[in-house]
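Up next is chain A:
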Amino acid sequence: MSDQHLLLLSVFMPFAGAFTLVVFRHWRNLREAVTLVTAAAVCLIVVTVFMRFNSGTLMAIDIAEPLPGLAIRFEVESLGMLFALVASLLWLVTSIYAIGYMRKHHEKNQTRFYAMFAIAIGSTLGIAFAGNLFTLFLWYELLTISTYPLVAHTGNKKARRGARTYLSILLGTSIGLLLFAILITYTVTGSLDFQEGGILAGKLDPAWAGLLYALFIFGIGKAAVMPFHRWLPAAMVAPTPVSALLHAVAVVKAGVFTILKVTIYIFGTDFITSSGASDWLVWFAGSTILLASMIAMVQDNLKLRLAYSTISQLSYIVLGALLATNMSLLGGALHVSMHAFAKITLFFAAGAILITADKSNISDMGGLGRAMPITFTAFLIGSLSIIGLPPFGGMWSKWYLGMGMVETGQWLLLTVLLVSSLLNIAYLLPVPVRGFFGKAKDGTEYAQIKEAPVNCLIAMMVTSVACVLLFFHPDPFYELAMNIAGKK
Partner candidate 1 sequence: MIEQNLSLLLVVIPLIAAPVTAMLPAGRSPWLFTLAITWICFALAIWQLTIVIDGSTISYELGGWAPPWGIEYHIDALNALVTLIVSGIAAITLPYALLTVERDIPLRETSLFYAVFLLCLVGLLGIAQTGDVFNLFVFLEISSLSSYVLIAMGKQRRALTAAYQYLIMGSIGATFLLIGIGLVYAETGTLNMQDLHQRLQPILDHRTVHTGFVFIVVGIALKLALFPLHLWLPNAYKYSPSAISVFLSATATKVAVYIMLRMVFTVFSTSILMITHTEFIFLTLGAFGVVVASTAAIFHYDLKRILAYSSIAQISYMVMGMGFASKLGITATVVHVFNHALMKGALFMAAGAIVYRLGSSKFENIYGIGRQMPWTFAAIFISGLSLIGIPGTAGFISKWYFMLAALEQQAWLFALVILLGSLLSVVYMWKIFEALFFHRPACSAPPVTEAPLSLLVPMWVLVLANIYFGINTELTVGVADTAVRLLGVTAYHE
Partner candidate 2 sequence: MIDTIIGHYNYWIVILLMMAGFYTVINRGNLIKKIAGLNIFQTSVFLLYISIGYVNEGTTPIIAKGFTSYANPLPHVLILTAIVVGVSTTALGLALVVRIKRAYGTIEEDEIHDKDMSL
């Protein structure tokens, strides 16, 4: 199949899958089979794209030109390839998990769930393979809209309120700030193409670069830089598979991915450093890292704790982009993949605990680890990867981020990095520790509670093994990230 058609297929196959599974909505097993087959097919297609990309083929296609000079364009480059691989692999894993979760929990409206999930992943791949800022914005907005019904899934008052917060912050920032920034970029440069070295250098007065960059950083609300972070904890009302794939991987990574793309291909790293555009923005990212970690420590609800942890981890990547050095970009890009695998493991575990033991608060989980050893071990592995200890993949991204800070002499930020790693320990490790060694609050022994459903267990084991595997074999993510960092 031609390169271009393969590229298109990777983005539009999830939509075809969504349509097909709606057709089969009355036959449950067939419907779940459609989801799994589509996810596996997308995985295969993305891997094939990767292999062709690696062999040096340029893969790009324009499918329409709504505005003169602005086409809907798909193009494969290293960062997008990395994101697409992570998203498609984890969709397959999450689908397996979701089937177990949704059935055990007797969730309603499952067809709507799987269909919107597929559309959200399709939009994510659209973002990953976007060839210009216009196309990226288009899929970015579609991602917000397609995930709204997933957040509001249960339909009760709490879910609706959470979904309202979710939507108002994400659409508010994207229309009020991001669209504004895109329009200004277009007015100044006459184009929205992604180019190495950026398109703004020489066209924009460096004095304004900081302001425009800030519009982008805060406008890309999906990256959850404070103060536009509240949508993420609000979205935790969604069923856990949503929180796992979308709000640990797809949506949030789409945010930081966009920031990385804008930094490298719209501004250009040289322009950022020479204009000092990010000088004061690094403090927002740094404070987000610290503040979010501290808020995470006081959260008793496990999903909320993980949400604030995600906010903190996202700002690592934002910081990597803002510092705009080889090392920091390498660390940031790598963290996209490392954090994805680690965080999804944590959310998988949280969901498993919810549906098996019906517990969502950490203070209730004492001793639960003895009844659910696999779940809590997976949680332990995920935590250690996030903290950044060997032999887990998360160590590499933290390492390179730290090196980036050393390179630029940002000692204060390095301290922030180290302090937040300590805070990571403080808010993540108590969970498995309490689980294995603690006592239940009301003194019950968890004799009746068995482990999580098989699907969930398989998913958790796959991702936790991946966390370890990525330490020893971080390529292909490492190589892709190196490409990005090397392009300065």
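By definition in this document, a residue touches a chain if its C-beta (ideal position, glycine included) is under 8 Å from a C-beta of that chain, and two chains touch if they have at least 3 such contacts; residues count from 1.
Candidate selection criterion: all candidates are chains of the complex that A comes from, given by their letters.
Please read these numbers as outputs of a predicted model, since none were measured by experiment.
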Pick from 1 or 2: which one touches chain A in this complex?
1
Could you please specify the touching residues of chain A with respect to candidate 1 in the complex?
64, 66-68, 72, 134, 137-138, 141-142, 145, 152, 155, 160, 164, 167-168, 171-172, 175-176, 179-180, 183-184, 186-187
